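One protein chain omitted, others in place.
On to chain A.
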Amino acid sequence: MKPFTYERADSPAAAAAAAARNPGSRFIAGGTNLLDLMKLQIETPPHLVDVTGLKLDRIDKTDDGGLRIGALVRNTDLAADDRVRRDYGVLSRALLAGASGQLRNMATTAGNLLQRTRCPYFYDTNMPCNKRTPGSGCSAIGGYSRQLAVVGSSGSCIATHPSDMAVAMRALDAMVETVRSDGSTRTIPIADFHRLPGETPHIDTNLAPAELITAVTLPKPLGGKHIYKKVRDRASYAFALISVAAVIGKDGKGRVTIGGVAHKPWRVDAADAQLPQGAKATAQALFADAKPTKDNAYKIPLVERTLGVVLAQAGAKS
């Protein structure tokens, strides 16, 4: 790990200002992803701003009947919250499908959104990777790509976003609240939060440098059946090969977001519209522009079959 200086921030705006004063610095909260990457010298921040003292660890009702989840709410606490379990079951299920009990006790809501890819070439500092070292090339294209993206990828990067939580957040149309170093705040729809790789895969999100997430808000409860179905290589404690987050109404209408297939949680309006027609039509709309490799083409029929299971479980046409 490279040496770094460390400070504790005492307000969100002060944290953003501290990050702006120290170029290349990182915020640290749970640390479960950042410290791992720092040990491998994939991340080499010269300065860390500890945000764990910012008291952003509450879950409150919003004026319009939704929930505001503080950026520092731990994954365990969010999954276990009675309101989340009752009204946003897809989110509880997604959180509980991710990581281990120890990691969920550490990982925060904002940090989960900011997880970096688990592409094996991103982790292997001996190999070219445009996400880790811009312009060095992509080793995954033509390499070992079984776990990687089938849609929304580019000639520069076929990494996937590893989060389960973010997939459910996308299905719920969550909003990300932030503060910038000048103290100004803004709200970013989750659909616009993560980026596709394009020619700049080293930039994962649309956050500005030193911009700090303060909360994630959920709209008022949607009703319907909430289902999160994760397919992975072992029964517990593994990243998704693919996952399906769905909220399905009695009439078969609803919304669906796919994890493990793209650089961001993958949701397509035209696919949501096809849900009443069943899994095949929905999957066709989801993957109309897919460019799988020969090693990960299996993900497309796997999503279709998993969607079939999800729709059957919801009591809708599968």
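Going forward, a residue touches a chain if its C-beta (ideal position, glycine included) is under 8 Å from a C-beta of that chain, and two chains touch if they have at least 3 such contacts; residues count from 1.
Throughout what follows, contacts and distances are computed from a predicted model.
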{"item": "Hidden chain of the complex, named as in its UniProt record, picked from \"Peptide/nickel transport system permease protein\", \"Probable septum site-determining protein MinC\", \"Sigma-70 family RNA polymerase sigma factor\" or \"Aldehyde oxidoreductase iron-sulfur-binding subunit PaoA\"", "value": "\"Aldehyde oxidoreductase iron-sulfur-binding subunit PaoA\""}
{"item": "Residue in contact with the excluded chain [from A:L103, A:I141 or A:A191]", "value": "A:L103"}
{"item": "Identified contact with the non-displayed chain, of A:S11, A:T52, A:T133 or A:Q284", "value": "A:T52"}
{"item": "For chain A, the residues touching the chain missing from this view", "value": "1-6, 28, 31-32, 35-36, 38-39, 41, 48, 50, 52, 76, 79-80, 85-86, 89, 92-93, 96-97, 99-103, 105-106, 235-237"}
